[in-house]
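Pasting a structure below so you can have a look.
Left out: one protein chain. Kept in place: all the others.
Per-chain residue numbering starts at 1, and chain names A, B and C are given in the order in which the chains are listed.
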Amino acid sequence: MELTHRFTVPADVATTFAAFDDVESVAECFPGAEVTSVDGDAFTGGVKIKLGPISLTFRGEGEFREKSLAKDGSSGRMVLSARGKDRRGNGTAGAEAVVALRPGAARADGGPATDVEVTTDLQIGGKVASIGRGLVQEVSTTMLGRFTDCLEKKLT
Amino acid sequence: MTRIELTVDGAKVSDDVEPRLLLVQYLRERLGKTGTVIGCDTASCGACTVHLDGHSVKSCNVLAVQADGAEVTTVEGLATDGALHPVQEAFHEYHALQCGFCTPGMIMQAADLLAENPAPTEEQIRQGLEGNLCRCTGYHNIVRAVQHAAGTPGTTAAPAADGGAA
Amino acid sequence: MIPTAFDYARPTSVDEALRLLAQADDAKVLAGGQSLLPVLRMRLNAPDLVVDLGRIDSLRGIRDIGGGGAVAGGGGAIEIGAMTPYHEILASDEIRQELTLLHHAVAEVGDPQIRHRGTLGGSLAHADPAGDCGAVALALEAEMVIAGPSGERVVPAADFFQDLFTTAVGDDELLVAIRFPVHPGWGAGYQKFVRTAQQWPVVAVGACVHLADGKTISEARIGLTNMGPTPLRARAVEEALAGVTPTPEAVGAACAAAADGTSPPSDLNGDADYRRHLATVLARRAVLAAAGHPQ
């Protein structure tokens, strides 16, 4: 399941890049998420997905597979991968998110802007993915939408 | 544990049960009413259908604690004084069962259907059985059996242990 | 499969239920249980506490609440307790005559066994985008009565459904009743499209229309099911229908906009394109049925 979210941030690419680089701060935007440890580009944590009838707690680890920021600030890109499993052994989740940053059109006040594109390949597996019209997939999509909405608000 | 008291097939029973215990598990595991069976986990197949206070329900989709104070009739309580219920008779006569696993639920739902509508059309019978899956009969003979039972005296009056049909 | 262990409470009043919810960390409210129990059995949820509303008698019943109150329209209103099972709604002559669209939709919910246990309030609070009654509540411009720690509040259906499985009901609140304005003289049509009978709708459309002088559509309200994360109103269709003589061609043309502003899912039952198309066909059929059979 691949999902793409796009938004624009009122800051230059380098500033936006730095904001994304702060895993703990970014995680605050995911409802129910917490980062328990950070070690260089790797981190561990959990996320409690709680929506309507569904309540699942995933624990796992993630890492930045790639981080590149053009020296001239013309582009930034990071690839973040994370995987986890449900606390009750009923499912697995894996995600690879590619964050692509490009300078956006200058703002009305003349300040810099960055166009952000987050492409997430989300894979829910195990029992939870097998039941009820892809309910868990739908829920995950919704949660991811809320996450990027929050990021957008946080950075703008 | 929660204390429950209910009437099952005419007999009063009481037990302490875990709140998470499903009615069908209570019937099967605690009361030995193994005539009622479990066919799925999503309330799709209807194999576990029983009557709860006179109405058909899927007993896998009701907690035992929710049945506290209620009257439950299972397929084992449907025959009265050794005589089969007209729906049971009709299922036999019209070969409306093969492996028989869906049969208890199918019979309980058919009995409920006829209690609510004593003279259903074929279409109404089919709609009335939409919550019960059968893999053997193709439903053809089930529909005929229910049509036949609809014309049989004694079908529409729910059995005494049923607590009466609404 | 058996659910995970939980504590169980069976309050006999709304106040008691609210107190339990306020104290609980992780509680689920059990109404008819027809959607909740499969979820618990699949262990997609493992609440600490289940609060069973089954013994709160005040939550059950169908009441004529007259023309006053918050509900506009002048035709009076009917209040349905949140814990009223579908089969009671289905058996009500009053609902069949005054809220025909609701009657039609309820007749299509699940299967007979589910309708014996399932409740209107339970399903609306569950807010499954494929549930039959959400779109109908929107089309009928129902109002939701929500009880909370600080008393009751009334939320229009349009503000009630917020997102996938998300409503205006807070964790410490309960949906206690649904009020439906009665629209004398309006016609109703409900079109549910399924692949097999007991399935959730692939798409469903509920329509109610008012015909001026019995000929021209003066006003229409259309609710869409499973065309996005929440039930939706097809506003573009409603606008296009105003003043239209309900011929198949004219209604069809107006209903071409049925999928405007929707974001239907793609799943095993159909892709989003197909659902968008289906919405236009079902909307036309629902509107024609509504216009052809005014009350």
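As a convention for this text, a contact is a pair of C-beta atoms (placed from the backbone, for glycine too) under 8 Å apart; a residue touches a chain by one contact, two chains touch by 3 or more.
Here is the rule we use: contacts and distances are computed from a predicted model.
Remark: of the listed names "Xanthine dehydrogenase family protein", "Sodium:proton antiporter", "Glutamate mutase epsilon subunit" or "NADH-quinone oxidoreductase subunit N", the one matching the undisplayed chain in UniProt is "Xanthine dehydrogenase family protein". When the full complex is examined, the chain removed from view is found to touch A, B, C. Although one chain is not drawn, the whole complex shows that of A:T16, A:T92 or A:T114 it is A:T92 that touches it. Contact with the chain not shown here comes from a single listed residue; of B:L6, B:L23, B:L52 or B:V75, that residue is B:V75.
The hidden chain makes contact, of the residues A:R77, A:R102, A:K127 or A:R146, with A:K127.
Looking at chain C, the residues touching the absent chain are 1-2, 4-5, 38, 42-43, 193, 195-200, 202, 268-271, 274, 277-278, 281-282.
Residues of chain A in contact with the chain left out of this view: 85, 88-92, 123-127, 129-134.
Considering the complete assembly, chain B touches the hidden chain via residues 18, 20, 28, 33-42, 44-45, 47, 74-76, 78-79, 84, 88, 91-93, 95, 97-104, 107, 122-123, 125-127, 129-144.
We adopt the following convention: only the chains that are shown with their structure count from here on.
Chain B and chain C have centres, each the mean of its CA atoms, that are 29 Å apart.
With centres defined as mean CA coordinates, chain C is found 34 Å away from chain A.
For the pair chain A and chain B, the distance between C-alpha centroids works out to 50 Å. Of all residues in chain C, those that touch two or more other chains are 4, 38, 42. Residues of chain B in contact with two or more other chains: 42. By the touch criterion stated above, chain C contacts chain B in their complex at residues 1-8, 10, 30, 33-34, 37-38, 40-42, 50, 52, 54, 87, 110-114, 116-117, 197-198.
Of all the residues in chain C, the ones that touch chain A in their complex are 4, 26, 35-36, 38-39, 42-47, 126-128, 130, 163-166, 200, 229, 265, 267-269. By the touch criterion stated above, chain A contacts chain C in their complex at residues 51-56, 88, 90, 127-128, 131-136, 138-139, 142.
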